[in-house]
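Pasting in a structure now, in structure tokens, and then I'll have a few things to ask.
In this view, the complex is presented without one of its protein chains, the others remaining in place.
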Amino acid sequence: MIFMEEKISFIKDGLRLDGRRAEELRPIKIEVGVLARADGSCYVEMGKNRVIAAVYGPREVHPRHLQEVTRAIVRYRYNMASFSVEERRRPGPDRRSHELSKVGREALEPVILTSYFPRSVIDVFVEILQADAGTRTAGINAASVALADAGIPMRSLISSCAAGKVGGEIVLDPMKEEDNFGDADMPIAMTPAGEITLLQMDGGLTIDEFHEALELARSGCRQIYEVQRRVLIEKYGQLEGERGERTEVATCD
Amino acid sequence: MTNVISEIRKDYLYNLMLRGERADGRSFDGYRDISIQRGFIEKAEGSALVKLGKTQVLVGVKMQPGEPFADSPDRGVIITNAELVPLASPFFEPGPPNEMGIELARLVDRGVRESKSLDLKSLCIVPGEKVWIIFIDVHILDDCGNIMDASSLGAIAALLNTIVPAKKFGLGEDYPLEVKDVPIATTAMEFGGVILFDADSDEEPIASTKMTVITTADGRICGMQKSGTGMLETEQVYRIVDIACERAREIREKFLEV
Partner (left out) sequence: MDRIDRTIVVPGDILSEDEKRSGEGTYVKDGRVHSLLYGFANYRDNRINVIPLAGKYVPASGDHIIGIVKDITFSNWIVDISSPYDGLLHISEFPKRIDSEEMSLHLRIGSSLMARVKEVDCTMKVELTVNDRRLGPIKNGRLMEISHTRVPRLIGKGGSMIGMLKKELNCNIFVGQNGRIWVSGNEDDMDLAIKTILLIEKEAHTNGLTDRIVEFLRVEKGSRS
């Protein structure tokens, strides 16, 4: 399909293919508590990505031999629906989803207080319903909110987004075309205080470009954190209704 | 994982049922609120998000050209799959579909196929070489009872908004998929002589027997399945079929205008 006569100009007059500036995130929508069965859940749209995360737990570990005597184990399962991608994909995990499950878990586990629940498991399930570059970061954002929704004790939320190099420029939150034809892609995840829990890169970046990309990604994460936090607060804010004055609570950083 | 229900709860529900009542106030043959969001997955050729009470099912339809089966060289191919992902229920485990998931997919397929809702001959591109493959993928999001009916509804709703992606395969302009009938599945459960339709997650674990009846727009039965380890009296079967036709007609009318 993709044999083009001329090179696509990824950035023209400071605007990208979808009209964004280099440092702009795609539109984000977050909904908390969208599933009845799960203990915690969250639906996220980031650009054309549509993902849903559910948390079950802490609950009993099956099979028993996996349990740890002093803490909860955390399981994270990243899965793509067959219809989520351009060419229908066969259901079931592949090597990529195994890798993304591992890094997803490692992005969230550092902030979870697993010692509170010995001999149990906290299960995180992320289903990608529609994919458009950045599913792993959307999944982590959804999972973090779902964990809060489930009442899991955590040191903080985790926010995630990617930076990339496209057409010689460092851009925030690459979409599918930019990811496919870009020169580098770097997803990260971090706490609001800036501690990094996920960092992956593929492509080619000079040291300077890497610095620029990381700073851009960090700013993206901070913006996403504000949305995550606002959605959680507003869920109960509405029900407060005619309650008296609400006092501001300082947020991290 | 086992579902622990107290005897007291079972007795309570059963006593209600004997009085013709249900815990949420519905009639024994009443369906919960239904909502269908078509085109939920814009990248898929067709899709529908179905909510049946709190149950949520997402169905996506993808199409691509492929080889026909040897024994039907001039017919398109329908492939139906259901993923009972662990996100949807504490009782679903990761892994390939188990017998429940396979049964569900085959029933959804039966409804679409046997109702002749799709004219498979019209999906032939080059006889013996190339036909349209239609993938119907059911993705359960929230199992709060009766994922069968929700899945079947989702499948036909997704097909009804499917656009054949001819253009991207160089086969002409895109056009809407022709859907000639609207099969609707209705599932009843039996417990201690009582028949209930559209069981929710409270009621479902108590049933020992279920029966699904799939009917078409012109009132034919195009699929049936008794499942579960219990037994049904012949009279019960006739009753279930009668009510199924009624309910399906109502759902079809109501949702055709959605």
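Letters A and B mark the chains as written, and numbering starts fresh at 1 in each.
The criterion applied here is as follows: contacts are C-beta pairs under 8 Å (C-beta built on N, C-alpha and C of every residue); 3 or more make two chains touch, one makes a residue touch a chain.
Treat the numbers as computed from the prediction; the structure is a model and nothing was measured.
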Chains on display which the left-out chain touches in the complete complex: A, B
Residue among A:Val51, A:Ile128 or A:Ala150 touching the omitted chain: A:Ala150
Positions on subunit B where the hidden chain makes contact: 2, 4-10, 12
Touching residues (missing chain, whole complex) on subunit A: 39-40, 57-60, 69, 111, 113, 116-120, 148-157, 191-193, 228-229, 232-233, 236-237, 239-241, 243, 246-252
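Here, only the chains that are shown with their structure count from here on.
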Gap in Å, rounded to a whole number, between the CA centres of subunit B and subunit A: 32
Subunit A - residues contacting subunit B, complex: 1, 35-38, 48, 50, 52-54, 56, 59-60, 62, 77, 79, 81-88, 91-92, 123, 125-127, 129-132
Complex interface listing, subunit B residues touching subunit A: 1, 40-44, 47, 54, 56, 58, 60-62, 64, 81, 83, 85-90, 94, 96, 135, 137, 139, 141-144, 168, 201
